[in-house]
Every structure is written in C-alpha cells, then in structure tokens.
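For reference, the structure discussed in these notes is given below.
With one protein chain withheld, the remaining protein chains of the complex are depicted in position.
Coming up: chain A.
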Amino acid sequence: MHVSTYFSLRPSSMLWYLLMILARLRDDMVSFIRLFIFRFPFSYFWEKSNNLVLYIHNATRDLTKIPKHISFIVMEDDVDVAALSEAIVWCIVLGISCISIADKQGLLSRHRHQLDRLVTSRLYELNLPAKAVVCQPLTDTVSSDTSGDVAISVVLLSPATGRQLLATAAVALATADATTESSSANSTMEIENHQEEIGYQGVSVEQLDNKLRELSGLTDADLAFRIGPTDSLFLPSPWHFRLTEFYQVSSQKALRPEVFVAGLRFYSRVDQRLGK
C-alpha cells in the first residue's frame, strides 16, 4: 500500500491550531495543579506576613549554595509591580545582595518609585532592619558614581540597555590612553585607508569584564527566573548571563514564596562542570 506524502493543507492547519490549543491547556493545567499542591500544605505558614521570614529561612537552611545575583526576566506583556516587589523582598530576606529585574518592553523604569515604596513598606511590615533599597535602571548605574553607598541595589534592565552597555564599554576602551595598554604588543595593523602603525593589541576578555564591572556594578547572574510562556527568553545583558541557571515560572501571578524556594533548591542541586 502506497501512502501519499502530500497531505492537503486544511487538515494540517487545523491540526496545528488544535495542537497549539492543547499545549496551552496542558501548560495552564500543570501550573494550576502545581499552585494547588504547593499552596495547600503551606498556606498556614506564610499567609501571616511575619512568618514569611521564618518560612524562607527554614526552607533554605539546608541548601549547599545560595546565588549571589538573582535575576527575574519577565516575558509577559505587562508588568505586575506588586508581584515583583514581593519577589525583591524574598531576595532581601535571604540576604541576596545583587538583584536584577528585566522586562521585554522596558517598562520597569517607569515604575521604579512604586517598586521602591512597595519594597520599603513590606520590609517595615516584616520588622526587618530598614535598609536603603534603590531600584534603578542600568543607565543610571552607568552614569552615576555613587553606587557604593546603597545597601541593596535592584537593577532594572531592558533588552536595549544590556547591549548598549557593551557598546559604551567598547568606546571607553577604544578611547583609553594608549600608554596604559599592554606593552608586549607584537602585532601591528596596517589599515588600508590609514598608514599609521598601531600598537593596539585588542581587548582581552578580562579587560572587558573589568570595564563592564566598573560601568555597571553588576556581577554575573547565578540564577534567573524566566517568567512567562514556556521557553520564551531574552537576555537582559549579553555579558552577565554566561553561566546563569534558568528556572521557568509560568506567570508573574504564579510567583509565590514556594516557587522561589523551589528555584533555589534547583540551583543548589546543579553541578556546573565549567567545560571540564
């Protein structure tokens, strides 16, 4: 029996749409079930606000490693400031010093003061020592020199600012004084339009790393919660997400303390071989 390889278009299109709907239903059901399973046994413990701190400390007591920089990458179209401010508070409770939030439309910088207010009031509610929390876009950290004064800095990223950071570093390194360059240069470049001999050996990865750290104050992200449709992602900064572990969360509404703790558990179990 000979089976035709050419199926007519219409059934295939309908099947494709059907599969899209089924996949979406499956994702929604899985996240609903997860929420239900997580919520019910723990609802007593963390509904009361002053037990949130206890919950997070108890749940993370046995973890072998805690990330130093946590990033939240929001792939949804709108930004839930309340949910994100709550997530910042969990990081502060845990003692994470570097927090970054990124959203794909770059809307967060408009809500920075609201984020500041919500985080500060929540910390007050939880009777935690008042710390200076500043939420600022990356462009502000690049142009300011006083990043060392702030106890906790939350950096707000958007797709364009990460890329622009590298371009800024490129210009800064290119226009740096030639005498500060490495003196062991043995490669000279003759460029067609210009006859001058240049002792410029180019930029090494370490030099670029130092310059970016100097400009942005950001360290490498260890753990990133990608919030939104499954598998969708953008990198808030091309440099700082080299070895970041990605943990999928279905939506900003699904961001709950137990999901946060699940992400931390996941991170502490991972064994990074670093190429070996």
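What to note about this one:
Keep this in mind: a residue touches a chain if its C-beta (ideal position, glycine included) is under 8 Å from a C-beta of that chain, and two chains touch if they have at least 3 such contacts; residues count from 1.
Following the convention adopted for this analysis, contacts and distances are computed from a predicted model.
Protein name for the hidden chain, per its UniProt entry and selected from "Histidine-containing phosphotransfer protein", "Alkyl transferase", "Palmitoyltransferase" or "Calcium and integrin binding family member 3": "Alkyl transferase".
From the set A:97, A:121 or A:232, the residue in touch with the chain omitted from the display is A:232, counting the whole complex.
Across A:105, A:121 or A:219, the residue that sits in touch with the chain not pictured is A:105. Here one chain is not drawn; of A:77, A:125 or A:214, the residue touching it is A:77. Interface residues of chain A facing the missing partner chain: 3, 5-7, 9, 12-13, 15-16, 19-20, 23-24, 75, 77, 104-106, 158-160, 163-164, 166-167, 169-171, 173-175, 178, 189, 191-194, 196, 198, 200, 202-205, 207-209, 228-235, 238-239, 241-247, 270, 272, 274-276.
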